[in-house]
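Shown here: the complex without one of its protein chains, the others still in place.
Each chain gets a letter, A and B, in the order it is written, and its residues are counted from 1.
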Amino acid sequence: MNYVLTHIPERENKPRNKGLTMVMDKGLSTREAEDLVASSGKYVDIVKLGFGTSLLCPDLENKINVYKQADIKVYFGGTLFEAFVARDQFEEYRKYLLDCEVEYVEISDGVLPIDESLKCDYIRELAKDFTVLSEVGLKTGERHLTNDEWVEKMKAERVAGAWKVIAEARESGTIGIFNKDGSANTELIKTIDEAMNADNILWEAPLKSQQVWFIKNFGPEVNLGNIATNEVIALETLRAGLRGDTLLDFLPK
Amino acid sequence: MNYVLTHIPERENKPRNKGLTMVMDKGLSTREAEDLVASSGKYVDIVKLGFGTSLLCPDLENKINVYKQADIKVYFGGTLFEAFVARDQFEEYRKYLLDCEVEYVEISDGVLPIDESLKCDYIRELAKDFTVLSEVGLKTGERHLTNDEWVEKMKAERVAGAWKVIAEARESGTIGIFNKDGSANTELIKTIDEAMNADNILWEAPLKSQQVWFIKNFGPEVNLGNIATNEVIALETLRAGLRGDTLLDFLPK
Partner (left out) sequence: MNYVLTHIPERENKPRNKGLTMVMDKGLSTREAEDLVASSGKYVDIVKLGFGTSLLCPDLENKINVYKQADIKVYFGGTLFEAFVARDQFEEYRKYLLDCEVEYVEISDGVLPIDESLKCDYIRELAKDFTVLSEVGLKTGERHLTNDEWVEKMKAERVAGAWKVIAEARESGTIGIFNKDGSANTELIKTIDEAMNADNILWEAPLKSQQVWFIKNFGPEVNLGNIATNEVIALETLRAGLRGDTLLDFLPK
């Protein structure tokens, strides 16, 4: 829109390489996907069909087309990749992706332990046909990654061909880059930020307090993911300094 | 759908007697009810029009028909039954149900104290014209049921004619079979499970952690209720082992 207001942070238009908003679709109907596009399409860069929901969606082809026609990238949650690998069905997953005509894929090891070199092999392999997002971080507290391991994995996966590396937080925002109470694990995030080009990281940040934290610390064009379908406009107001939490952040002092 | 994946737990098709998913509709428009059917209809067995919302719904007849045409059973929240009984208007309630052409009814005493023998009389009476779900458990902490009282009431209500007995948790999931922090009251649930046929119990489990707990402890075909309208597909991925929390639970070791 043509802002009436001065001093609104600039945002690149889609398709863009930073300031990405990734939304989690947990099972919308096709008409609800149309509503998402109607209300927020220009602010949504990527839609993740969360975990294995794509397999349960009764109208998958049409829903994917709704997103694609709005210039929104679509990929399936990494848990679905893990589900195929856990069954030794990697080739079937590749076929499934081709059948669905999605151009993006997430590779993760959040639940299923996968040797890092094998994970990078999967990335290299799928990067031949798809744009790969890899995810680093575990979904449970049973195993643990040191801050250095986070960075090593991220670097290796970028080298293997990942377009972006996702930093895990789950839908709840209480693990990975966040503490159990949802507050930022600032040491970990700082370590990642110092080692990586921020444009290549997609931070999962489902809670408003987390979105505010990232925008205040990384600026309005930080890449944020796991945004709820009904929070996209609200997030965009945070990026634009049009919500109380960031109202005074982008004004001249 | 035809799963590409192996080792997905079997699910009976609707109409089924176990593995039921009961969804709480707190006031959807008719078009939103259509969206629920479009996205999730095959996974929804029962819709409860929560508490007294049916009386406030401006388009009730059409909404009920949307659900019925998708082979979804519809009933009104037990609180509405209690509202009529509290006014000594039981006969008016029966007439209201017949007018609305619903075939299911919930009988509860979550707020209004009703003598158990009288509650069973209501069950017997309504079971002549409707399929009855009775609910056990209190909505506030002011009164208390012992674990044995839970079981006695459940048994008596089944004998009186209840098709299923609902175990109370409210929309919040913080009372009845759950503790104040939402964790499972494992002693109570174990006591109920040992005394009753699990297929006859419908556990209210609105929070994801509760759904995970029941699926891990009772298997993918446990009956679960008070599911939010936008969480049906997510629940189904838990039942199918297609979400991180249950990804490894149904695989051969």
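Basically, a contact is a pair of C-beta atoms (placed from the backbone, for glycine too) under 8 Å apart; a residue touches a chain by one contact, two chains touch by 3 or more.
Not measured: the values here are computed from a predicted model.
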Answer key for B:40, B:53 or B:134 versus the chain not shown reads B:53
Touching the hidden chain, out of B:17, B:69, B:89 or B:217, is B:89
Per the touch rule stated above, chain B touches the missing chain via residues 26-32, 50-53, 55-59, 79-80, 82-84, 86-87, 89, 92, 95-96, 110-112, 139-140, 170
Had the left-out chain been drawn, it would touch chain A at residues 1, 3-7, 34-36, 38-43, 230-234, 236-237, 240-245, 247-248, 251
